[in-house]
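The structure appears right after this line, and notes come after that.
Of the protein chains in this complex, all but one are displayed in their positions.
Then we have chain A:
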Amino acid sequence: MARTATSQAGARLDRLREQMHKAGFAALLLTSTGGRQHVLGSLPEPIGEAAVVVTAEGAVVDAVDCDLPTAIAGALRKADVVDGAVGYDVDLPWEVFCQISSAGPSLRPAADLVFAELASCTDAEIASFAAAAELAAVGYTAVMDHLHVGMDVRELSGNVDRSIRRAGGLLGWYPPDGPAAGSDLVTVRGHDPATARLTAETPVRYALHPLLDGVAGYAAATALLSKADGTLRAASDACAAATSSLLTALKPGALLRDAYDAFGNEVGAHLATCRVVSLRGGTTQALPRSSAVVAQSGMVLGIRTGIAVPGRGAVEFGETVALTGSGADLLTGTPLRLVELY
(Lines give C-alpha, C1' and ligand atoms only; values in the text may rest on other atoms or scores of the structure.)
Protein backbone atom coordinates (compact mmCIF):
# COMPACT_ATOMS: atom_id res chain seq x y z
CA MET A 1 0.00 0.00 0.00
CA ALA A 2 1.09 3.55 -0.53
CA ARG A 3 2.07 5.37 2.62
CA THR A 4 2.22 8.98 3.52
CA ALA A 5 5.45 9.78 5.25
CA THR A 6 5.30 11.63 8.55
CA SER A 7 6.43 15.25 8.51
CA GLN A 8 9.61 14.24 10.33
CA ALA A 9 10.23 11.51 7.80
CA GLY A 10 9.39 13.98 5.05
CA ALA A 11 12.54 15.99 5.64
CA ARG A 12 14.60 12.83 5.67
CA LEU A 13 12.96 11.70 2.43
CA ASP A 14 13.82 14.97 0.78
CA ARG A 15 17.48 14.49 1.67
CA LEU A 16 17.37 10.90 0.48
CA ARG A 17 15.88 11.88 -2.87
CA GLU A 18 18.59 14.48 -3.30
CA GLN A 19 21.13 11.70 -2.94
CA MET A 20 19.19 9.55 -5.40
CA HIS A 21 19.14 12.33 -7.96
CA LYS A 22 22.87 12.84 -7.56
CA ALA A 23 23.44 9.14 -8.10
CA GLY A 24 21.04 9.02 -11.06
CA PHE A 25 18.80 6.34 -9.65
CA ALA A 26 15.09 6.00 -10.19
CA ALA A 27 14.24 4.13 -7.05
CA LEU A 28 15.60 3.00 -3.75
CA LEU A 29 14.62 -0.31 -2.27
CA LEU A 30 14.90 -0.63 1.49
CA THR A 31 14.56 -3.88 3.36
CA SER A 32 16.28 -3.30 6.70
CA THR A 33 14.31 -2.22 9.76
CA GLY A 34 16.45 0.89 10.13
CA GLY A 35 16.07 1.86 6.51
CA ARG A 36 12.31 1.34 6.50
CA GLN A 37 11.81 3.23 9.72
CA HIS A 38 13.96 6.03 8.44
CA VAL A 39 11.75 6.74 5.46
CA LEU A 40 8.39 5.86 7.00
CA GLY A 41 8.90 7.14 10.51
CA SER A 42 7.89 5.00 13.44
CA LEU A 43 6.13 1.81 12.37
CA PRO A 44 5.21 -1.50 13.99
CA GLU A 45 7.26 -4.56 13.19
CA PRO A 46 5.69 -6.31 10.17
CA ILE A 47 4.55 -9.89 10.47
CA GLY A 48 6.80 -11.32 7.80
CA GLU A 49 9.36 -9.71 5.54
CA ALA A 50 8.93 -6.14 4.37
CA ALA A 51 10.31 -3.96 1.62
CA VAL A 52 9.88 -0.27 0.94
CA VAL A 53 10.45 1.48 -2.36
CA VAL A 54 11.14 5.18 -2.57
CA THR A 55 10.99 6.59 -6.08
CA ALA A 56 12.70 9.69 -7.30
CA GLU A 57 9.27 11.06 -8.27
CA GLY A 58 7.98 10.95 -4.74
CA ALA A 59 6.17 7.67 -4.15
CA VAL A 60 6.79 5.69 -1.01
CA VAL A 61 5.27 2.22 -1.01
CA ASP A 62 5.80 -0.88 1.01
CA ALA A 63 4.89 -4.53 0.79
CA VAL A 64 4.93 -7.36 3.25
CA ASP A 65 5.12 -11.04 2.48
CA CYS A 66 6.31 -14.24 4.05
CA ASP A 67 9.50 -14.18 2.02
CA LEU A 68 11.66 -11.23 1.17
CA PRO A 69 12.00 -11.64 -2.62
CA THR A 70 8.20 -11.65 -2.95
CA ALA A 71 7.92 -8.59 -0.72
CA ILE A 72 10.55 -6.83 -2.83
CA ALA A 73 8.78 -7.74 -6.05
CA GLY A 74 5.49 -6.55 -4.63
CA ALA A 75 6.91 -3.22 -3.55
CA LEU A 76 8.58 -2.63 -6.91
CA ARG A 77 5.36 -3.48 -8.72
CA LYS A 78 3.29 -1.17 -6.50
CA ALA A 79 5.72 1.62 -7.17
CA ASP A 80 5.39 1.04 -10.91
CA VAL A 81 9.09 0.49 -11.06
CA VAL A 82 8.67 -2.88 -12.68
CA ASP A 83 5.79 -5.11 -13.51
CA GLY A 84 6.51 -8.58 -12.27
CA ALA A 85 9.06 -10.32 -10.14
CA VAL A 86 12.68 -9.32 -10.05
CA GLY A 87 15.64 -11.36 -9.05
CA TYR A 88 16.83 -11.08 -5.50
CA ASP A 89 20.41 -11.72 -4.58
CA VAL A 90 20.67 -12.79 -0.98
CA ASP A 91 24.31 -11.74 -0.95
CA LEU A 92 23.43 -8.13 -1.60
CA PRO A 93 23.51 -5.71 1.29
CA TRP A 94 20.15 -4.86 2.81
CA GLU A 95 19.61 -1.77 0.76
CA VAL A 96 19.84 -1.69 -3.01
CA PHE A 97 19.43 0.92 -5.65
CA CYS A 98 17.14 0.08 -8.48
CA GLN A 99 18.33 1.39 -11.82
CA ILE A 100 15.79 1.21 -14.59
CA SER A 101 16.80 0.58 -18.15
CA SER A 102 15.22 -0.90 -21.24
CA ALA A 103 16.49 -4.27 -20.08
CA GLY A 104 14.56 -3.92 -16.84
CA PRO A 105 15.65 -3.00 -13.35
CA SER A 106 19.16 -3.74 -12.21
CA LEU A 107 20.05 -3.69 -8.58
CA ARG A 108 23.12 -2.10 -7.09
CA PRO A 109 24.15 -1.87 -3.44
CA ALA A 110 22.96 1.22 -1.68
CA ALA A 111 23.84 0.36 1.90
CA ASP A 112 26.51 3.06 1.95
CA LEU A 113 24.04 5.73 0.95
CA VAL A 114 21.57 4.66 3.59
CA PHE A 115 24.23 4.37 6.30
CA ALA A 116 25.62 7.79 5.47
CA GLU A 117 22.11 9.20 5.57
CA LEU A 118 21.36 7.57 8.91
CA ALA A 119 24.65 8.70 10.43
CA SER A 120 24.73 12.31 9.23
CA CYS A 121 22.95 14.58 11.64
CA THR A 122 21.89 18.16 11.89
CA ASP A 123 23.09 20.30 14.77
CA ALA A 124 19.69 19.91 16.44
CA GLU A 125 19.91 16.15 16.14
CA ILE A 126 23.42 16.13 17.57
CA ALA A 127 22.09 18.13 20.51
CA SER A 128 19.42 15.47 20.97
CA PHE A 129 22.07 12.76 20.91
CA ALA A 130 24.01 14.65 23.55
CA ALA A 131 20.86 14.85 25.68
CA ALA A 132 20.26 11.14 25.22
CA ALA A 133 23.88 10.55 26.18
CA GLU A 134 23.25 12.40 29.42
CA LEU A 135 20.42 9.97 30.05
CA ALA A 136 22.86 7.14 29.44
CA ALA A 137 25.05 8.69 32.13
CA VAL A 138 22.04 8.65 34.45
CA GLY A 139 21.68 4.96 33.72
CA TYR A 140 25.37 4.42 34.39
CA THR A 141 25.16 5.97 37.83
CA ALA A 142 22.01 3.97 38.56
CA VAL A 143 23.98 0.80 37.88
CA MET A 144 27.13 1.77 39.73
CA ASP A 145 25.28 3.10 42.74
CA HIS A 146 23.88 -0.31 43.62
CA LEU A 147 26.14 -3.05 42.28
CA HIS A 148 26.88 -5.73 44.82
CA VAL A 149 27.43 -9.45 44.85
CA GLY A 150 24.13 -11.31 45.18
CA MET A 151 22.07 -8.49 43.68
CA ASP A 152 19.14 -9.67 41.59
CA VAL A 153 19.74 -8.48 38.05
CA ARG A 154 16.05 -7.61 37.69
CA GLU A 155 16.42 -5.14 40.54
CA LEU A 156 19.36 -3.62 38.70
CA SER A 157 17.32 -3.27 35.52
CA GLY A 158 14.47 -1.77 37.48
CA ASN A 159 16.74 0.83 39.06
CA VAL A 160 18.07 1.88 35.68
CA ASP A 161 14.63 1.92 34.19
CA ARG A 162 13.24 4.16 36.94
CA SER A 163 16.22 6.50 36.90
CA ILE A 164 16.18 7.01 33.16
CA ARG A 165 12.43 7.46 32.98
CA ARG A 166 12.53 9.90 35.89
CA ALA A 167 15.12 11.86 33.93
CA GLY A 168 12.86 11.98 30.89
CA GLY A 169 14.03 8.95 28.92
CA LEU A 170 11.72 6.81 26.86
CA LEU A 171 11.33 3.15 26.16
CA GLY A 172 13.61 1.43 23.72
CA TRP A 173 15.90 -1.49 23.39
CA TYR A 174 18.58 -2.24 20.86
CA PRO A 175 20.01 -5.70 20.60
CA PRO A 176 23.55 -5.98 19.30
CA ASP A 177 22.36 -7.69 16.14
CA GLY A 178 19.20 -7.92 14.16
CA PRO A 179 15.99 -5.96 14.24
CA ALA A 180 14.77 -4.07 17.28
CA ALA A 181 12.89 -6.16 19.82
CA GLY A 182 12.11 -6.17 23.50
CA SER A 183 11.39 -3.29 25.76
CA ASP A 184 13.93 -2.15 28.25
CA LEU A 185 16.41 0.65 28.74
CA VAL A 186 19.24 -1.58 29.80
CA THR A 187 20.50 -4.99 28.80
CA VAL A 188 22.45 -6.74 31.53
CA ARG A 189 24.61 -9.79 31.03
CA GLY A 190 26.98 -11.65 33.27
CA HIS A 191 24.68 -12.70 36.09
CA ASP A 192 24.25 -16.27 37.22
CA PRO A 193 21.45 -17.54 34.94
CA ALA A 194 20.24 -20.01 37.56
CA THR A 195 19.64 -17.38 40.22
CA ALA A 196 19.55 -14.12 38.24
CA ARG A 197 22.06 -12.76 40.75
CA LEU A 198 25.39 -11.02 40.28
CA THR A 199 28.53 -12.88 41.25
CA ALA A 200 32.03 -11.78 42.16
CA GLU A 201 33.66 -13.82 39.41
CA THR A 202 31.84 -12.88 36.22
CA PRO A 203 31.99 -9.38 34.75
CA VAL A 204 28.64 -7.59 34.66
CA ARG A 205 28.15 -6.21 31.17
CA TYR A 206 25.43 -3.70 30.63
CA ALA A 207 24.34 -1.71 27.63
CA LEU A 208 22.19 1.37 28.11
CA HIS A 209 19.79 2.51 25.42
CA PRO A 210 17.83 5.54 26.55
CA LEU A 211 15.74 7.10 23.82
CA LEU A 212 15.02 10.78 23.59
CA ASP A 213 13.23 12.56 20.79
CA GLY A 214 13.80 9.70 18.40
CA VAL A 215 17.52 9.37 19.04
CA ALA A 216 19.24 6.83 21.19
CA GLY A 217 21.97 7.06 23.73
CA TYR A 218 24.22 4.08 23.31
CA ALA A 219 26.59 3.12 26.06
CA ALA A 220 27.96 -0.13 27.35
CA ALA A 221 30.27 -0.81 30.26
CA THR A 222 31.64 -3.77 32.16
CA ALA A 223 32.10 -4.00 35.90
CA LEU A 224 33.63 -6.70 38.05
CA LEU A 225 32.64 -7.04 41.69
CA SER A 226 36.11 -8.16 42.74
CA LYS A 227 39.74 -7.67 41.79
CA ALA A 228 40.38 -8.80 38.22
CA ASP A 229 42.75 -11.65 37.60
CA GLY A 230 45.37 -11.52 34.88
CA THR A 231 43.12 -12.94 32.18
CA LEU A 232 40.35 -10.44 32.65
CA ARG A 233 42.79 -7.57 33.09
CA ALA A 234 44.52 -8.54 29.84
CA ALA A 235 41.19 -8.70 28.01
CA SER A 236 40.20 -5.32 29.41
CA ASP A 237 43.50 -3.72 28.50
CA ALA A 238 43.41 -5.17 24.99
CA CYS A 239 39.82 -4.12 24.39
CA ALA A 240 40.51 -0.63 25.74
CA ALA A 241 43.58 -0.21 23.54
CA ALA A 242 41.78 -1.52 20.45
CA THR A 243 38.74 0.66 21.11
CA SER A 244 40.95 3.70 21.55
CA SER A 245 42.59 2.91 18.21
CA LEU A 246 39.16 2.58 16.63
CA LEU A 247 38.11 5.95 18.00
CA THR A 248 41.34 7.55 16.83
CA ALA A 249 40.68 6.24 13.33
CA LEU A 250 37.34 8.06 13.19
CA LYS A 251 38.63 11.18 11.49
CA PRO A 252 36.80 13.33 8.95
CA GLY A 253 38.02 12.38 5.50
CA ALA A 254 38.98 8.82 6.43
CA LEU A 255 36.97 5.77 5.47
CA LEU A 256 34.70 4.76 8.32
CA ARG A 257 35.60 1.12 7.79
CA ASP A 258 39.20 1.97 8.71
CA ALA A 259 37.92 1.99 12.27
CA TYR A 260 37.30 -1.76 11.99
CA ASP A 261 40.84 -2.27 10.75
CA ALA A 262 42.28 -0.13 13.55
CA PHE A 263 40.43 -2.25 16.08
CA GLY A 264 41.43 -5.50 14.42
CA ASN A 265 45.09 -4.57 14.19
CA GLU A 266 45.25 -3.80 17.88
CA VAL A 267 43.20 -6.61 19.32
CA GLY A 268 45.64 -9.37 18.44
CA ALA A 269 44.64 -12.97 19.00
CA HIS A 270 41.75 -12.20 21.34
CA LEU A 271 38.27 -13.37 20.45
CA ALA A 272 36.89 -9.94 19.73
CA THR A 273 33.81 -8.27 18.29
CA CYS A 274 33.43 -4.78 16.96
CA ARG A 275 30.47 -2.92 15.51
CA VAL A 276 30.08 0.60 14.22
CA VAL A 277 26.41 1.55 13.88
CA SER A 278 24.25 4.49 13.05
CA LEU A 279 21.69 5.33 15.71
CA ARG A 280 19.32 7.71 13.99
CA GLY A 281 15.67 6.90 13.60
CA GLY A 282 15.34 4.85 16.76
CA THR A 283 17.24 1.83 15.57
CA THR A 284 20.75 0.67 14.83
CA GLN A 285 22.18 0.05 11.39
CA ALA A 286 25.58 -1.60 11.16
CA LEU A 287 28.34 -0.22 8.97
CA PRO A 288 29.19 -2.90 6.38
CA ARG A 289 32.82 -3.91 6.55
CA SER A 290 33.06 -3.27 2.83
CA SER A 291 31.63 0.21 3.19
CA ALA A 292 33.18 3.11 1.31
CA VAL A 293 31.44 5.74 3.44
CA VAL A 294 33.78 8.57 4.31
CA ALA A 295 33.72 9.93 7.84
CA GLN A 296 32.37 13.45 8.01
CA SER A 297 31.94 16.02 10.70
CA GLY A 298 28.36 15.85 11.98
CA MET A 299 28.05 12.08 11.91
CA VAL A 300 26.88 10.37 15.08
CA LEU A 301 27.85 6.75 15.55
CA GLY A 302 27.46 4.03 18.11
CA ILE A 303 30.53 1.96 18.89
CA ARG A 304 30.33 -1.45 20.48
CA THR A 305 33.44 -3.52 21.17
CA GLY A 306 34.10 -6.59 23.21
CA ILE A 307 36.52 -9.38 23.97
CA ALA A 308 35.29 -12.76 25.11
CA VAL A 309 37.06 -14.44 27.98
CA PRO A 310 36.33 -18.16 27.81
CA GLY A 311 34.65 -19.31 30.98
CA ARG A 312 34.45 -15.78 32.35
CA GLY A 313 32.03 -14.05 30.03
CA ALA A 314 33.40 -10.98 28.28
CA VAL A 315 34.55 -7.42 28.60
CA GLU A 316 32.47 -5.01 26.52
CA PHE A 317 32.54 -1.29 25.92
CA GLY A 318 30.10 0.95 24.11
CA GLU A 319 30.00 4.63 23.29
CA THR A 320 28.05 7.22 21.38
CA VAL A 321 30.41 9.44 19.44
CA ALA A 322 29.86 12.59 17.42
CA LEU A 323 32.42 13.28 14.72
CA THR A 324 33.83 16.77 14.78
CA GLY A 325 36.60 18.42 12.84
CA SER A 326 39.10 17.08 15.32
CA GLY A 327 37.81 13.52 15.53
CA ALA A 328 35.52 11.49 17.75
CA ASP A 329 33.82 13.35 20.57
CA LEU A 330 32.71 10.81 23.19
CA LEU A 331 29.21 11.81 24.23
CA THR A 332 28.48 9.24 26.91
CA GLY A 333 31.89 9.14 28.60
CA THR A 334 31.57 5.45 29.31
CA PRO A 335 34.74 4.06 30.87
CA LEU A 336 36.92 2.21 28.40
CA ARG A 337 38.23 -0.11 31.06
CA LEU A 338 36.95 -2.91 33.19
CA VAL A 339 35.55 -1.20 36.27
CA GLU A 340 36.76 -3.18 39.26
CA LEU A 341 34.85 -2.77 42.50
CA TYR A 342 36.91 -4.02 45.40
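Rule of thumb we're sticking to: contacts are C-beta pairs under 8 Å (C-beta built on N, C-alpha and C of every residue); 3 or more make two chains touch, one makes a residue touch a chain; residues count from 1.
FYI, contacts and distances are computed from a predicted model.
Name of the non-displayed chain as stated in its UniProt record, restricted to "Indolepyruvate oxidoreductase subunit beta", "ABC transporter permease subunit", "3-isopropylmalate dehydratase" or "Diketogulonate reductase-like aldo/keto reductase": "Diketogulonate reductase-like aldo/keto reductase".
For the chain missing from the display, the contacting residue among A:Leu13, A:Leu76, A:Ala111 or A:Ala221 is A:Ala221, taking the whole complex into account. Here one chain is not drawn; of A:His148, A:Arg162 or A:Arg289, the residue touching it is A:His148.
Although one chain is not displayed, chain A still touches it through residues 140-142, 144-148, 221, 223, 225, 227, 333-335, 337, 339-342.
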